[in-house]
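Before anything else, here's the structure in question.
Only one protein chain is missing from this complex, and each of the others stays in its spot.
Here the chain labels run A and B in written order, and each chain numbers its own residues starting at 1.
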Amino acid sequence: MSGMVVGGWGYVWTAYALTAGALLIYGVTLITRLREEASRSKMEAKRQ
Amino acid sequence: MDYGNNRFPRTPYILIAIGVALFLTGSYFGLFVAPPERYMGEVQRIMYVHVPTAWNALLAITFALVCAIIFLFKGEFKWDARLEASIEVGCLLAFLLCCQGAIWAKPTWGVWWDWDPRLTTTAVLLFAFLGILTLRKFVDDPVKRGVWSSVATIIAYVDVPIVYFSVRWWNSLHQLQSSPETVSSQFYIPLRVNAFAILFLMTGFIMLRARLASLRLAQEVAPPPMLAEEVGETA
Partner (left out) sequence: MSAVTNNPTASDAMKRRTRWFMLGAFVVAGIAFAVISGSGINENLVYYWTPTDLHAAGNKAYGATIRLGGMVAPGSIRKQAGSGLEFDVRDSAGVVHVKSSGVPPQMFRESIGVVVEGTMVNGGYFKSSRLMVSHNNEYKAPEKGHAVDQKQLKKMIESTEDL
């Protein structure tokens, strides 16, 4: 009980990794979803 | 066929690239350059992701409110697409906010979570907007979906000032808002750089997500061309 937090880098890395990881995964899936939808709507347009 | 933000198709990718560069820079300063806090030590570094996430989550939800108002006022579906995009990105940031907060709370407050006013109202905000996204999935008529999710957004937005003022109105475990006077100047750089980093990432994401929503809407609304006229009458 020193009144200070000693160490705790594990918490810091977890928070940063979570933030970066979640943003990265969201970005990748977003671009994938967008590409799929774009190619789908192109095919739809061709069919008409 | 894809409408909305497509005049400059590369803009969101450029914004995301800038955001990534800023995030790496800000996090480098936050993790390796800024000194530890006098009592919190190293774990205070979580602030440099937590506070920017909080600001930008509220900003995304505020942009959703603007989209809702413009959609109801002008009836342009590109604003419905932007509404959906900003709510989804806002929910992502609000979810991250709660997780980062829990990770910061454990070593400092001693608990992962407690139902204090700030935490409770933030959770309410997240679930309210997740609810609106879910609602959109279950409404097939694009007009009804747009109108009701806009109306719900305006009502749910009430929670945003409540989140902000919660720490002043009620006794809470969460501390009051910090100001430049209560934060050492050595902490400014990572805080501000990461604030802009997440702002750029968020803007890029919202633009891409709005494009995706627009493509889907185009499938529903545009072909056959006569439908748009009828849609207006059947609402």
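Here is the rule we use: contacts are C-beta pairs under 8 Å (C-beta built on N, C-alpha and C of every residue); 3 or more make two chains touch, one makes a residue touch a chain.
What you see is a predicted model; the values in this text were computed from it and never measured.
K.L.:
Among the chains included here, which ones are touched by the excluded chain in the whole complex?
P.N.:
By the stated touch criterion, the chain not on view contacts A, B.
K.L.:
Where the complex has a chain not shown, which of B:Pro9, B:Pro35 or B:Gly131 is the residue touching it?
P.N.:
B:Pro35
K.L.:
On chain A, where is the contact patch with the chain that was removed from view?
P.N.:
Contact residues on chain A toward the absent chain are 1-6.
K.L.:
Which positions on chain B touch the chain that was left off?
P.N.:
Residues touching the hidden chain, for chain B, are 1-4, 6, 34-41, 44, 47, 68-69, 71-78, 107-111, 114-117, 143, 147, 150-151, 154-155, 157-158, 161-162, 165, 169-173, 175-179, 182-184, 186-187, 217-218, 221-222, 225-229, 231-233, 235.
To be clear about the criterion, only the chains that are shown with their structure count from here on.
K.L.:
Rounded to a whole Å, what is the gap between the Cα centroids of chain A and chain B?
P.N.:
14
K.L.:
Within the complex, which stretch of chain A touches chain B?
P.N.:
3-9, 11-12, 14-16, 18-20, 22-23, 26-27, 30-31, 33-34, 37-38, 41-42, 44-45, 48
K.L.:
Could you please specify the touching residues of chain B with respect to chain A in the complex?
P.N.:
It is residues 1-2, 16, 23, 27, 31, 38-43, 45-46, 49-50, 53, 92, 95-96, 99-100, 103-104, 106-108, 201, 205, 208-209, 211-212, 215-216, 218-219, 223 of chain B that touch chain A.
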